[in-house]
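Here it is: the structure, laid out below.
Heads up, one of the protein chains got dropped from this complex, but the rest are sitting where they should.
Letters A, B and C name the chains as they come in the text, with residue numbers starting at 1 for each one.
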Amino acid sequence: MKKIINDPDRFVDEFIEGILLAHPDKLKAPGDDNRILVRADAPVAGRVGIVTGGGSGHLPLFKGYVGTGLCSGVAIGNVFSSPSSEQVFEATKAVNGGAGVLYLYGNYGGDVLNFDLAADMAELEDIETKTVLGTDDVASQPKERKSDRRGVAGIFFAYKCAGAAAERGDSLDEVAAIAQAAVDNTGTMGIGLSPTILPAAGKPTFELPDGEMEIGIGIHGEPGIHRGALESADEIADRLTGPIFEDLGLASGDRVAVLVNGLGATPLEELYVLYRRVAQIAADAGVTIEKNYVGEYATSLEMAGASISVLKLDDERLALLNAPADSPFFREV
Amino acid sequence: MKKIINDPDRFVDEFIEGILLAHPDKLKAPGDDNRILVRADAPVAGRVGIVTGGGSGHLPLFKGYVGTGLCSGVAIGNVFSSPSSEQVFEATKAVNGGAGVLYLYGNYGGDVLNFDLAADMAELEDIETKTVLGTDDVASQPKERKSDRRGVAGIFFAYKCAGAAAERGDSLDEVAAIAQAAVDNTGTMGIGLSPTILPAAGKPTFELPDGEMEIGIGIHGEPGIHRGALESADEIADRLTGPIFEDLGLASGDRVAVLVNGLGATPLEELYVLYRRVAQIAADAGVTIEKNYVGEYATSLEMAGASISVLKLDDERLALLNAPADSPFFREV
Amino acid sequence: MNAAELKAAITAAMTAVAGHADELRDLDAALGDGDLGITVSSGSKAVVEAIGKLGDEVTPADIAKACAKAFANANPSTMAALVAGALLAGSKTWADSADVDQASAADFMQAAADSIGKRGKSEVGDKTILDALVPAVSALRDAPDAAAGLSAAIAAAERGVRETRELQSKRGRASWLQERSVGLQDPGATAFLRFLQSWPAP
Partner (left out) sequence: MNAAELKAAITAAMTAVAGHADELRDLDAALGDGDLGITVSSGSKAVVEAIGKLGDEVTPADIAKACAKAFANANPSTMAALVAGALLAGSKTWADSADVDQASAADFMQAAADSIGKRGKSEVGDKTILDALVPAVSALRDAPDAAAGLSAAIAAAERGVRETRELQSKRGRASWLQERSVGLQDPGATAFLRFLQSWPAP
């Protein structure tokens, strides 16, 4: 195991301590439990709160997207596992500014059940909640079952759009509708080249021999739709981008935002080699890339691999992407 | 090999193409050779230009630090090898705004010889140049031979300070003095947990058995000062931070900036576990961390590992760090 | 079975079921993310601890509620949340009664199954824990006595688990495998079977 850690069981608590020590001006733990973080100025009166959450090991997902113009709070689980409903509920109370709270997170059973329970608790305290699930992974279900797909890196677009809408004072219904529309217009596909090792388990989450690739992999190493010998960057970009463009029904004249995301161990250089090909594919299809993001936005510890996410744009979504945002991990000015 | 690439020999040109496609508003290639990139508004009349450069494989180093308030241009070599003197000279001409050009790059023989040759060429065309070398790696030479040390992640501080000084209109002598002072007050130590594989070579640059660590490693895998069984994150932080604090002669009451840098494959979570301990060490020593940076600032492709850099601050250096800067990879607002 | 006997039985069963953590991890690794081993081992530890902390004056329903809370927070996975909700739903059927018998155990399990189906939006045939749990409830209810009920429930759950192999997963992580889930045995159903098999014979 090649990890810079202390006690594996304290891993999550220790990196959260590090985050709090590094960014006291931007993030705070509202109570005794450091597993709940909210933006430093939470709750913001009269603004919709946005709570996200999920397992650890995906930085900057999820806690990285807590900030102005983004999410308001996060409930943090152990590595790759859900926070508890009580933690989600604590986060809900801490960000509630009286205008309701949106739950925006990835579609994973454990998270769904715990956020749903938290919503029940919130209702008892008269906090209105709505839920929008990230379901962007095109490889995980056919188009007819879009709402059953898992959520991966493309949730970044939903955070950015919903966060900007909440910041400008939209109502809970409006923020939820914007988040849902962002999810509906986002598709992602990933490729994995190596497994991750969970600190507590000390062994790989799945087997992937050197020189093989898994196309359509999930951010916990969930199997994809094709496993085979590693191909060239351009072939990989074709395999990832094709199904997304088809899924979103992109046609000449459409405008998009593109996110090329590294899963952890893959160098930034390789992400730009991928982006180069995606830009060619878009140009060939007559699709305009209005905005691009290349880097690590949703990782799987030290997994080698990458994902490509595409958001179909309209004027409003482009404006929301361009709206200011500020967290320790992401900034738009 | 777990790499997302096409032809290994085209790797560098292809990721540069990707960068240019992604950031046409911020970077441009001033001539036919894409290995030379300058900020989109170069040359800026009346301002000192700053040219950096070196081998590829270290993103965001070096090309990531070309932007406003940072370097003005970069000459890009093959993976881990120097750009040619002609390329450095081309970059020099492209950023020359009439106020002279600072060469600011890491102390590696090939780079030094090629930048020196470029300086000779520039002199023939009446462009005044000065050179400041990044020499921050405490592990590479004893303190008496500071100027022979290699340059690693800590050069980021020199870029930030010199870039801010150039942006506000300081003279070449002043910018060079600020860069040199930043280098003189910076110390870095790194730890490596796994080697990198050069795309063209296809085999690891050095051997490091699983479960071992190399303390004091360079960003091309140069050997450090201790190899042994992997220790805990806190022990590693102690081993890295101790010699830096000693080298800089830090004492209670001093103020510093800290950079915890990932070498490529190490997850951001682990960098925050390291930062947590560095913050404790600083607090115990009565040293105030005025500013921190945690993330990937200078990588070695997919090497697993991290480095810690410390810059001793005075009021001016802190102001220069806080001055605005904007590149596709780094932003301060 | 009174409250003290129930505590002892749960403690014994949860301790034994933790011994199957590796099997469950491997089954879950094939169909999902492999964390079911952790859910069961850390959940079992938390339940045993929580039961140890209960006073003597508790009802069987209180015990079930304490188990629910401990299991939910130990490793808040899908299985943990579903089982916790199921235990809470089951505990309601027991109200204040001081004893548990064959019929009330069947009522408990029925409510548990209903809760899982409702929260999980799932039904028998979706290749989930319900494929073992639902047939076990009827088997227990229809048996002549408690001992025969446990054997019959185990046999029914065993059959249910076996049958999950032929099914395509419709719910949870495993559903993302689509056709490739066919041929693999459902980890959640297996966990329930191992739990039943770990229950001390009446």
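Quick notes on this structure:
Just so we're on the same page, a residue touches a chain if its C-beta (ideal position, glycine included) is under 8 Å from a C-beta of that chain, and two chains touch if they have at least 3 such contacts.
Bear in mind the structure is a predicted one, so any value in this text is a computation, not a measurement.
By the touch rule given at the top, the unshown chain touches B in the complete complex. Checked against the hidden chain, the listed residues B:Lys28, B:Lys130 or B:Arg150 yield one contact partner: B:Arg150. When the whole complex is considered, the residue among B:Thr68, B:Ser82 or B:Thr266 that touches the unshown chain is B:Ser82. Among B:Gly100, B:Gly154 or B:Gly218, the one in contact with the hidden chain is B:Gly218. Annotation for chain B: contacts to the undisplayed chain at residues 77-78, 80-86, 108-110, 113-114, 116-117, 137, 139-142, 148-150, 200-201, 205-206, 218, 220-223.
Please note the rule applied: only the chains that are shown with their structure count from here on.
If you average the Cα atoms of chain A and of chain B, the two centres end up 29 Å apart. One finds 56 Å separating the Cα centroids of chain B and chain C. If you average the CA atoms of chain A and of chain C, the two centres end up 32 Å from each other.
In chain A, no residue touches two or more other chains.
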